[in-house]
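Every protein chain but one is kept in place in this view of the complex.
Take a look at subunit A:
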Amino acid sequence: MNMIRKNFDVLIIGAGGAGLNAAVQLAKADLRVAVVSKVFPTRSHTVAAQGGVNAALGNVDDDSWHWHMFDTVKGSDYLGDQDAIEFMCREAIPTVYELEHNGVPFSRLDSGKIYQRPFGGQSRHFGKEQATRTCAAADRTGHAILHTLYQQNIKARSHFFTEYFAIDLLQDEEGGVTGALVMDIASGEPMILNARATLLATGGCGQVFRTTSNAHINTGDGMAMALRAGVPLQDMEFFQFHPTGVAGRGMLITEASRGEGGYLINSEGERFMERYAPTAKDLASRDVVARAIVTEVREGRGCGPDKDYVLLKVDHLGEEVVAKRLPGIRETSKIFLGVDPAFEPIPVYPTAHYVMGGIPSDRFGRVVTPAHHGPEEVVQGLYAAGECACVSVHGANRLGGNSLLDILVFGRLSGLDILEYLDEHPRHRLTHSSSEERAMARFQRFEAEGEGVSVAELRGEFRKVMEDHAGVFRTDDIMREGVEKVKEIRRRLDDVRLHDTSRTFNTARIEAFELENLIDVGMSIVTSALHRQESRGAHSRPDYPERDDRNWMRHSLYFLEEDRLDYKPVRTRPLSVDSFPPKPRVY
């Protein structure tokens, strides 16, 4: 087939915080960088991050990156890799200053320094008093950061392929990555982008669940592409349910609402978090608070006519604080609930929010997989950063404010490491013909005509299965059934037929590709979850209620081929400080 082929030094797939922060490093170095995004860059889901980004600047109270590191290790329920966590917490400080220098409109303290607020799971002196570590631009921090990064890329003249959808990675004979097959959404035409290095920065996959804070676009595209290229996904059983989604709808009410002094109550008006986390209360880790809310509702203490949510109170803070510090969630509550949080409590319930797992990568952003010599062999030419990657800095549970940090630190580092990689690899590798054929077959997958299952129908069914079988609490029989149901849905994907096979801006075709990605990622979640027989962080099993460090302090690796699982050890040795050994996790 005659198609357009272009050569670049670097291909970046995804234009959220991670992709854009990598792109700007590379464009500044005068390399030819192609940034492919299925939406205009500022529509990427980084834009929706609310509360802020963690860095031990100490603008309000004394703080240290070492305390930040302890909190992150503890928050991860000791599944996070301590070398990567140390690195991230140290880098946090210059990373936030760099954002400020580039123009991010952070809120300010009277001292003129960046405003910081308390967030869940934060402490000083290794688990003692509450810390104040989250740097914020009101409650629209992600918007402020994403727009600034896009602006820096305009300045650096990065080459954007906006509204191009990535179909699949291309590989050489040894499995090294040589670029990707993409589709111009407006024309429906395929195009081959060859690159010496490819960075996956495609974000999360919250659309696998029916109720989610994630956008329509968060369909795990990069994760599924990695799976199809033979790369496993790591720790996919760890999915964060954010405690405070808008009840019945799923959009996010920021943790900053509790950081600013808000708290949760049940139908009896009780501040129930005092029972679950006597010290940290409403600012315990997200997994702890989400389980508490689900337990309250299950035990009949939910609010509303169907007793199916709890209430988040911020009205005692006064209208001025709500207007100044929480304007975004005030607007969201008014529009979607008809509730003004300055005067009334907000109905909330946990919502699928963030995947801790992802494409296994090291702290330089390089994708690593068990191949011939050990569990962490670098895949040539392939990088991953942001939510689609698993470094792993979040382990079994991510702390609020560490997600923006992760995408910024490792996005930037990937960019810098790619610079070195390109020095050592001056030539493009040769794409193997079978790899290109496989990608083209996927491109043509949904062209068959005739009657069959619709994308909307199968997607609806799939997302319901995931919600019912891989939610906050998981038991063996529920998950076993879930695995079978997802397998059946995966089989039925072959029966999907599009009624619309036109070329121009065919969103039905895009949604079919996305559904395939969602199902592959969903399979990795239910399979990894079924096999982990312990409770750790966000993975909570009533049939195995304890954490089991002897057998399970290890990372899961799911391979698409035969739905195979493998495991690798947690990296418990930090770079320069002593290791934090596993301890019981109480808040």
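In the analysis below, contacts are C-beta pairs under 8 Å (C-beta built on N, C-alpha and C of every residue); 3 or more make two chains touch, one makes a residue touch a chain; residues count from 1.
We take it that contacts and distances are computed from a predicted model.
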Answer for the undisplayed chain, UniProt naming, from "Branched-chain amino acid transport system ATP-binding protein", "Succinate dehydrogenase iron-sulfur subunit", "Glutamate/aspartate import permease protein GltK" or "Acyl carrier protein", is "Succinate dehydrogenase iron-sulfur subunit"
Considering the complete complex, of A:73, A:199 or A:251, the missing chain is touched by A:251
Contacting the left-out chain: of A:97, A:473 or A:567, that is A:97
Given A:39, A:224, A:393 or A:570, the correct residue touching the omitted chain is A:39
Missing-chain contact, candidates A:3, A:109, A:441 or A:586, resolves to A:109
Full-complex touch with the removed chain, picking from A:335, A:430, A:448 or A:575, is A:335
Given A:47, A:199, A:388 or A:538, the correct residue touching the omitted chain is A:47
It is residues of subunit A that touch the chain not shown, namely 39-40, 42-45, 47-48, 57, 96-97, 100-103, 105-114, 137, 140, 143-144, 147-148, 151-152, 154-155, 186, 215-217, 251, 328, 331-332, 335-336, 338, 454-456, 498-500, 502-508, 511
